[in-house]
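Only one protein chain is missing from this complex, and each of the others stays in its spot.
Then we have chain A:
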């Protein structure tokens, strides 16, 4: 982590400003230290677009008073490329120019800054836009839980601070066959249910390190204090096993298995879904890097998967 970084950002934020206005450049200088943000000011739109596409910044600030390309047009050019859609864009204009004829639904900006502008206001609005962008970019679109970037950031941060914690990786057995038979939207129901169980359990077991993330698909992560993790695992397993049968049609539930197609294309029967949890511990700063934690967890996960029923496996070497 960069010392004196802005908010919880792990590195200096790159901000590209397109404006012919020299006072704006001075305002940015006053608003951010070089460690917080590296601000590049370009006074023309045309050459900037190429630079923008090859080396995208963390945030783009466009002045409506740009001489060669109208600000909103430039914003639309950037936003219509799906890979840059998540790039937060702020539009700067004079407050007096805010008329009723602007169609704000059509202008794809994420933030609006109006002149007259102070450096304090500039700092606040730009920082908020950056923070908001990481949240929405990272959150799992289905469950809205923090995604990979936040998960890795959280784990690495705990490792760096040499804090004791338990890291649990959870996933579902036979989720794929359920999805194949019942379709994606029924699969999403199960993921939403699983997320609720994990979040509520972790929240009620509590503790200062409590955290839940959604890696994607049927993979979830949670972090808890070492002495509380086993209680949480037991509760998650019990709740999941009690609730999941209700997500099957009545006849499948009564039979206790479903007919579906395996990876080789053969019809066979699959048990009802189960949850497997692998738990890794960090004691006395033993872990040095996030990768170590996830690797150990994956090895343990294989062990948990040998059991077709829901279960959890604790890392014995330190557990």
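Basically, contacts are C-beta pairs under 8 Å (C-beta built on N, C-alpha and C of every residue); 3 or more make two chains touch, one makes a residue touch a chain; residues count from 1.
The criterion applied here is as follows: contacts and distances are computed from a predicted model.
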Protein name, per the UniProt record, of whichever chain is missing from view ("Branched-chain amino acid transport system permease protein", "Putative signal transduction protein", "Tryptophan synthase beta chain" or "Glutamyl-tRNA(Gln) amidotransferase subunit A"): "Putative signal transduction protein"
Residue in contact with the excluded chain [from A:54, A:82, A:96 or A:254]: A:254
Per the touch definition above, residue among A:140, A:179, A:239 or A:282 touching the missing chain: A:239
Residue among A:188, A:231 or A:262 touching the omitted chain: A:188
Listed residues A:117, A:197, A:300 or A:313, member touching the removed chain: A:197
Sites on chain A contacted by the missing partner chain, in the whole complex: 142, 188-190, 192-193, 196-197, 199-201, 203-204, 239, 242-243, 246-247, 254
